[in-house]
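What follows is a structure written as structure tokens; I'll ask about it next.
The complex appears here minus one protein chain, its other protein chains still in place.
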Amino acid sequence: MTDKQLIVLTVNGEEHELLVEPRWTLLDVLRHNVGLTGTHVGCEHGVCGACTILVDGEPVRACLMYAVQAEGCAIRTVEDLGTPEEPNDLQQAFSEHHGLQCGFCTPGFLMLAEGFLAQEPSPTREAIRETVSSNLCRCTGYQTIVDAIEATAAQRSAESGKKEDAVR
Amino acid sequence: MKPAAFAYHRAHDVADAVGLLSDLAARGREPKAIAGGQSLMPMMSFRLARPSDLVDLGRLRDQPGMTEIAHTGSTLRLGAMTTHRQVELARLGPDFAVLAEAMRYVGHLPIRSRGTVGGSLVHGDATAEWCMLALLLDAVIVAEGPNGRREIPAGEMFYGFYATAVEADEVVTEVRFTRAAPKAALTEFSRRAGDFATVAAAVTLEPRADGSLEGGRVVLGGVAPAPLRVPEAEAVLAGGAPGPELFAACGRAAAEAIDPRGDAQGSADYRRALTRTLVARSLGQAWERGDR
């Protein structure tokens, strides 16, 4: 074991002082030190995407970052999207389109999609499918995940269109 | 799948990083620089890589030019900490459009969001798009070390399995692509999207005014321990009449020139067959690019 270091992580807008070993991944620290277990461990080598979170707005694998590297970054996890009582539009769309079965991969797909839609608000279905191919799901066959993201993008575009119209 | 213990050092600028790396090495430790870490971290999780110390280059992002994409004359300069995703979203102009287009083959969005150009070049994977593109477009890799700054031409960069000319105490600061190529393309084959390519082919074409070819360049990944140029295939292009027949002939010449190894993703013969196909397809795509 190596010496621990004191770090400060900003997670979902809240600062956490944490004593960590340098080798602890951001994934493990989020789950076991910060206590946010919505980000899941799927492969720990960057392929499955179950641990996808947003770091400074971009979707990244939490298993491919050490917690010490994340100091000074804005970290966002699934817990920040919505609550069981008030899920956000993307979470609702996943439910409406049956985009999840066991739900283990779901937080990763949600954060992947949030990061992607922030960068590309009006993607084609093909572009969505290509992005969805970043992560693994063993239950759904992916189609309904693509459906959910497509519906969210359409709804968000329509709403932002309405807002623009209102401004005009 | 937890890495072995290491000590962590955060470098604040390039000089700091070089100092840390060389000091640690002088003390008999085995330090390693980490940029995006998208290749290094999986290897550490499997404990296939176990550096004693990690020197984190993350803060170098904030240094001038380190994440900058600058197009001057016929040269494109990328700061070493530029991410694949930045390049994918950048408007690079026709001369270097192939760089942005090739990024779709680099892992997936989350990997591209964190992985860096410099890190990928130093890692030196035989199928890495950046390594192939460096050979294709005559990149110059700029590294700083305890003895100062030096420029490594791409042709002298990759010489074996994950082996590059960058020393352990050097930090790559920028890469300059010096060869504009409006007619260029990179294609890959992998059984599953986003995986390391079984075979990848990157090409350029230089047309003459009379419609024939001045020449072209053919770079392959996945067929040798390091990415390589295939002069035998390039020779086919010189002076030829561009079109499917020439491109197919070039693909055949490339396939004959290589000596690939077989593995679970494909035998040596299959890699040759893929080379034939991908070289021809890349050439076809490259020819369609830019004005003819």
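To keep things simple, chains are lettered A and B as they appear, and every chain counts its residues starting from 1.
Going forward, contacts are C-beta pairs under 8 Å (C-beta built on N, C-alpha and C of every residue); 3 or more make two chains touch, one makes a residue touch a chain.
Definition applied: contacts and distances are computed from a predicted model.
S.K.: Unshown chain, UniProt name, "PTS galactitol transporter subunit IIB", "Cytochrome c biogenesis protein", "Xanthine dehydrogenase family protein molybdopterin-binding subunit" or "Xylose transport system permease protein XylH"?
M.R.: Going by its UniProt entry, the chain not pictured is "Xanthine dehydrogenase family protein molybdopterin-binding subunit".
S.K.: In the whole complex, not just what's shown, which of A:18, A:34, A:50 or A:117 touches the removed chain?
M.R.: A:50
S.K.: Quick one: say which of A:34, A:55 or A:100 touches the chain that got left out.
M.R.: A:100
S.K.: So which bits of chain A touch the chain we can't see?
M.R.: 1, 21, 23-24, 28, 31-32, 35-45, 47-48, 50, 77-79, 81-85, 87, 91-92, 94-96, 98, 100-107, 110, 129-130, 132-146
S.K.: In terms of residues, what is the contact footprint of the unshown chain on chain B?
M.R.: Answer for chain B: residues 1-5, 42, 46-47, 189, 191-196, 264, 266-267, 270, 273-274, 276-278, 280-281 touch the chain left out.
As a working rule, only the chains that are shown with their structure count from here on.
S.K.: Measure off the straight-line distance from the CA centroid of chain A to the CA centroid of chain B, and report it in whole Å.
M.R.: Roughly 29 Å, centre to centre.
S.K.: Going by the contact rule set out above, which residues of chain B touch chain A in the complex?
M.R.: Residues 1-8, 10, 34, 37-38, 41-42, 45-46, 54, 56, 58, 85, 89, 104, 108-111, 113-114, 193-194.
S.K.: What residues of chain A sit close enough to touch chain B in their complex?
M.R.: Answer in residue numbers: 1-3, 5, 21-23, 25, 44-46, 49, 52, 55, 58-61, 63-66, 68-69, 112, 115-116, 119, 130-131, 133-135.
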